[in-house]
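Missing here is one protein chain; the remaining ones are kept as they sit in the complex.
== chain A ==
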Amino acid sequence: MDVEASLENYFDQTIAGSSDYIFEGDLGLQGPAPRLQDSSFLSSLTSQEKDLTEDLDLSFLPDELGTQDEPSQAENLSRNEDSGIYTDCPPRESTEADTDTSNSAQNASQFNLPMTPMTPMTPMTPVAESSGIIPQLQNIVSTVNLACPLNLKSIALQARNAEYNPKRFAAVIMRIREPRTTALIFSSGKMVCTGAKSEEQSRLAARKYARVVQKLGFPAKFLDFKIQNMVGSCDVCFPIRLEGLVLTHQQFSSYEPELFPGLIYRMVKPRIVLLIFVSGKVVLTGAKERSEIYEAFENIYPILKGFRKQ
């Protein structure tokens, strides 16, 4: 369809041109995003209330997108701060330069968020005025490649803080005291580090493990350190009616009191799984970035407040 082709076109331009956009989730800076993510991203831009069940609404697009002035559109996008969504589509026949740019400006502005300004979407400090509660990070899981084959038996013999039981699991389990973490070290040289409470702590701990392995006589390096999972938790300080929540948010929630006392809420954007309990405690997991946890909590807090009973 023409519309979808031009949507992809639009994304290519914005990715190439503007650095103000920080895409979340899987929509990275690697090229044209696949169609599914196009629609979901666009619908999240156009819907003001982050209503995740709204279908893609293309009514604001002009009937024929035709040829657009590419560089000027990219410029306009970065220039535009606030703009409304134009419901009347301007005619495309105009060939004058200024109306052309104004058309493309209008088209560009139609893609912009009407309410939120063009600020980066991942703030470093969480916006706490809406709920006043900041989720605390409880666990970070990260992986790193030491890039050298390891002799696990020799490591287990020489290290005080290592355990190795090849019949049970094919890796050495090593622990350090500061930061209090555990690492699984495999013979291929890959390592998983768990238990840290912040990204920096996880990195420091992984470096310490690499140092230990180095001191044990292996030429360990520190390649591709990546945070794989972050778990956070917080307390909203009021009891929550889980039965009501599962009825209204059926497509995202799963509540089986016979199997697990909490409600499992799978948020689509950002892709986080939340465990919501009747006591008001919320556990958020599946994040690769701290901001995803904060954003997920800010998304769920108004929903939970709706189920507060006085």
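Here, a contact is a pair of C-beta atoms (placed from the backbone, for glycine too) under 8 Å apart; a residue touches a chain by one contact, two chains touch by 3 or more; residues count from 1.
Basically, contacts and distances are computed from a predicted model.
Participant: Name the absent chain by its UniProt protein name; which of "Aminotransferase class I/classII large domain-containing protein", "Transcription factor IIIB 50 kDa subunit", "Immediate early response 2" or "V-type proton ATPase subunit" is it?
Facilitator: From the choices "Aminotransferase class I/classII large domain-containing protein", "Transcription factor IIIB 50 kDa subunit", "Immediate early response 2" or "V-type proton ATPase subunit", the unshown chain carries the UniProt name "Transcription factor IIIB 50 kDa subunit".
Participant: Touching the left-out chain: which of A:F218, A:Y255 or A:F297?
Facilitator: Final answer for the missing-chain contact: A:Y255.
Participant: What does the interface between chain A and the hidden chain look like in terms of residue numbers?
Facilitator: The list for chain A reads 136, 157-161, 176, 178-180, 197-204, 207-208, 211-212, 215-216, 237-243, 246-247, 250, 254-262, 277-280.
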